[in-house]
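Only one protein chain is missing from this complex, and each of the others stays in its spot.
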Amino acid sequence: GQTGGDQANNANNANKSNGASSAGSLEEIKQRGTLRIGVFSDKPPFGYVDANGQNQGFDVEIARRFAKDLLGDESKVEFVLVEAANRVPYLESNKVDIIMANFTVTEERKQKVDFANPYMKVALGIVSPDGALITSIDQLQGKKVIVNKGTTAQDYLTKNHPDLELLKYDQNTEAFEALKDGRGAALAHDNTEVLAWAKSNPGFTVGVPTLGSTDTIAPAVKKGDTELLNWINQELAELAKENFVKQAYEKTLLPVYGDDVKPEELIVEGGKL
Amino acid sequence: MCEQRSFAEWTEREAGMNLNWEFILQNIPLYEKAAWLTLKLAFGGTLFSLLLGLICSVIMYYRIPLLKTIMGGYIELSRNTPLLIQVYFLYFGLPKLGVTLSETTCAILGLSFLGGSYMAEALRGGMEAVSKSQIESGLSLGLSRWQLIRYVVFPQAFSFSIPALGANCIFLLKETSVLGAIAILDLMNVTKDLIGMYYQTVESLLMLVVSYLIILLPLSLFLTWLERKVRYAEFGP
Amino acid sequence: MLNSALEMLFTSQNIVRLLEGLLVTIRIAFIAILISACTGIAFGLLMTMKSKLIKVLCRLYLEAFRIIPVLVWLFIGYFGITSVFNIHLEGEVIVIIVFILWGTAEMGDIVRGALESLPRHQSDSGKALGLSFGQLYRYVLIPQAVRRMLPATINLATRMVKTTSLAVLIGVVEILKVGQQIIENARFTVPTASFWIYGLIFMLYFIMCYPLSRLAKRLEAKWSS
Amino acid sequence: MSSEQREILLAIKDLHKEYGGKPVLKGIDLQVRRGEVIVVLGPSGCGKSTLLRCLNGLEPIQKGDILLSGQSLIRGKVDWGQIRQQIGMVFQNYDLFPHMTVLENILLGPTKVQNRERSQVMEQAKALLERVGLFDRIDAWPRELSGGQKQRIAIVRALCMNPEIMLFDEVTASLDPEMVREVLDVMLGLAKQGMTMIIVTHEMGFAQAVADRVVFMDSGNICEIAGPQEFFNNPRTERAKQFLNIFQY
Partner (left out) sequence: MSSEQREILLAIKDLHKEYGGKPVLKGIDLQVRRGEVIVVLGPSGCGKSTLLRCLNGLEPIQKGDILLSGQSLIRGKVDWGQIRQQIGMVFQNYDLFPHMTVLENILLGPTKVQNRERSQVMEQAKALLERVGLFDRIDAWPRELSGGQKQRIAIVRALCMNPEIMLFDEVTASLDPEMVREVLDVMLGLAKQGMTMIIVTHEMGFAQAVADRVVFMDSGNICEIAGPQEFFNNPRTERAKQFLNIFQY
């Protein structure tokens, strides 16, 4: 459950875990008995809430496994729903222990948080309606491009194509909805994301499958929390032995991507590129 | 000396108070643009609200049947629902019925829908504050119904309404802050953007507050002055 | 179209989740209104003090909340405070705190207005009877002020209920957020979901606020005569 | 020429008026000759104000007739805008329009309703202001005037329409004694100049001084009509005696 009684707990813990150094964070998590992980609630198939209010998705699969291996029970994870723009503040203010919300590793973010080893590869992609398919970024001149606030897509377009007019939304839901309502010529986002979305939305195609450099997606922890960071890296290495990330892929992403996409293009096993 | 340094350290480390001035200067144009947009939207919204409110208030004052019921329903709907939901509905809901309106249209429509009822109540309050004896002395001078409205009721009603109308202007200006939710690049949205991209939280928030102060403080002072002046006119020195 | 919308709501947990979201909304509003009614009265009394300094400070506090939109305060509370002080507070807690601060300011002004609108000869005749300062407030001024400020207070409560909708913008999972999750989930099955869900939430807010504003109007009409 | 021989300017015949079924005027008969000053007296709530309001068409009546210069104000199609120009009225509350200066207040009716030449009305306004001693306040705002001054301006405003008859409803009721005097002096002056007037007042000394006839009303009826000397020194009805006693200590 993402709401309700847990919150009171968190507020208490906050006071204890104040301060810059988070030495002993593993100990603290164990004492608390729950692992708080920030995930998306509206970004299927990576992180979303299903019709019964349950968190689901690729990130969520891995997050559950973390909890199981750290605390012995996968129900001991507490999912905190985050949005693209508040992932850093959530870590900084100790609202979560780990962010696993499709968090792309960038230079700016590295200044603020510590990234563990990656579990996924990503580049940007642009999806647009079949009727007016955008196959190159140059076609977007003078048109509106939809992005999600606080994502690498916004970051990339703002810095590299400052002349493009961006329509920025807080939430994924809203951004894709806006594309469907024809409010912009195209939508730029992680290619994993747009590929998945175009798959399940007939009439839309990813005309630009890779844009910019390939980045990685990794769990992030609060700056300086090396103890938790090391544990995650170790854990990812452990999981590689049973190909857990691949399993998670098959469970959550395969139904969406089908066989068009090779899993190796997307996932990173064992934290090693 | 030593203490000073430790305080500086504290602010830097604990409070993150060493502001990134470069970042602030860099982004001033962004805020300036957003401030103009905010003003433009508020102005448009206020204008249409006034128009809508005027029509509404006259209908309510004269108790025109049917129209009065419709306007009454509108006023209740508009006053008892949040603007955020109103614009969400206009922006994301209506396209499902085939009506797709642009961000700006939705914003101004939403502001007017909300503001219309507030303006109507303000104007109607003013009209009803014109005393019955004023109307009767107008009548006993032989003024026709229209002349009565034109020369006696309206000038007074308007000055009675000024404080409420002014408060509504500020209210609408402040309400524009939720329009970021439908991708309007207003002050709020720009701030959220900068926080999300560069994580310069304190700087961005500071600029946001300063922008609102620059816009709203003079307006609020002006309205206080105007209100006092009007009240002076009403009751004398 | 309506059928599929109804189906979306009533199969699975959706309607229950929406109502749970509504509960969060109501909880925020209720706690904030209750507390700020009390603190507001204290603040209002403070504002009627003769001291210039207190007057100026109160005015500054009030104007800060009058001039800067509540949403901005929410952001300051949510992003600003946490990033400056490293305090961890839930979104919901922040909303409640900001609402209480805001409500105290507005409520205080209502109380001040009500007290100052009492005719001066009311306190004169109380004093002429020999009532002490405390007795004057206790028996004469406050009971009368309460009647005068009740409609405005209820209106403030309505405004606070309406403003809870902003909580979603700082990540509180309340009715609007739940609605958005449902819309996301139903994007293949019910493409028109956003129309129905936003429409429904619109009506839910109306159902919460309308009785309140009716009550305020009734009281106003009753006591103005 | 004694007033008995002059033409009848206003005739009220069996006037009935109800407020929501409650009778307030129960058959009033009264004839006012040109140049006559009628003072209406009576206890509070007896219907004095209501009577004046009916004469000016501010209240619809249920039965009876009112004739101004022989022409009915009730039967047929009545142009009240036209009639009200002939009937000036001043109320208890100082009802100057607060958003207009003294001069604008006075000019409004003559220029907008009667479409008279502004300059010509201005002449008249100045003369009248001179007469009530307020010429220097011509550009003042109502809020800058005392109560007594406001009432004098209100009288000028009504006079400037050149009415046939003036109605005064307790115009001094909320004034201080000195201001009361200012206003009553203006009315005494008008009476001397032959203005036809119906005056409702509680100032007994003034009533005695100004009235040609006193009309005493009680609960919607006229109880007694008499000359002022007769009425004040020797009232015929018991009710009138009782009423006058109030003012004796």
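A, B, C and D label the chains in the order they appear, each numbered from 1.
What we mean here is this: a contact is a pair of C-beta atoms (placed from the backbone, for glycine too) under 8 Å apart; a residue touches a chain by one contact, two chains touch by 3 or more.
What you see is a predicted model, and the numbers here were worked out from it, not measured in a lab.
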For this session: May I ask you to name the displayed chains that the omitted chain touches in the full complex?
Result: C, D
Problem set entry | Selected from D:E7, D:D136 or D:E178 as touching the chain missing from the view | D:E178
Seminar exercise, completed: Which of C:T11, C:S51 or C:Q122 touches the missing chain? It is C:Q122
Exercise. So that we can see where the missing chain sits, which residues of chain C does it touch?
Worked result: 119, 121-122, 124-132, 135, 139-140, 143-144, 147
Seminar exercise, completed: Listed in rising order, the chain D residues that touch the chain left out are 43-44, 174, 176-181, 184, 188, 202, 205-206, 208-210, 246-249
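Here is the rule we use: only the chains that are shown with their structure count from here on.
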Exercise. Going by the contact rule set out at the top, which chains touch both chain B and chain C?
Worked result: A
Problem set entry | Leading chain pair when contacts are tallied as C-beta pairs | B-C
Exercise. What's the chain with its C-alpha centre farthest out from chain D?
Worked result: A
Seminar exercise, completed: Closest to the centroid of all CA atoms, by its own CA mean, is chain B
Exercise. Just how far, in Å, is the C-alpha centre of chain D from the one of chain C?
Worked result: 54
For this session: Find the geometric centre of each of chain A and chain B from their Cα atoms only, then give the gap between the two centres in Å, rounded to an integer.
Result: 37
For this session: Could you list the positions in chain D whose residues touch two or more of the other chains?
Result: none
Exercise. Of all the residues in chain A, which ones touch at least 2 other chains?
Worked result: 20, 86, 89, 170, 174, 177
For this session: Kindly provide every pair of chains that touch.
Result: A-B, A-C, B-C, B-D
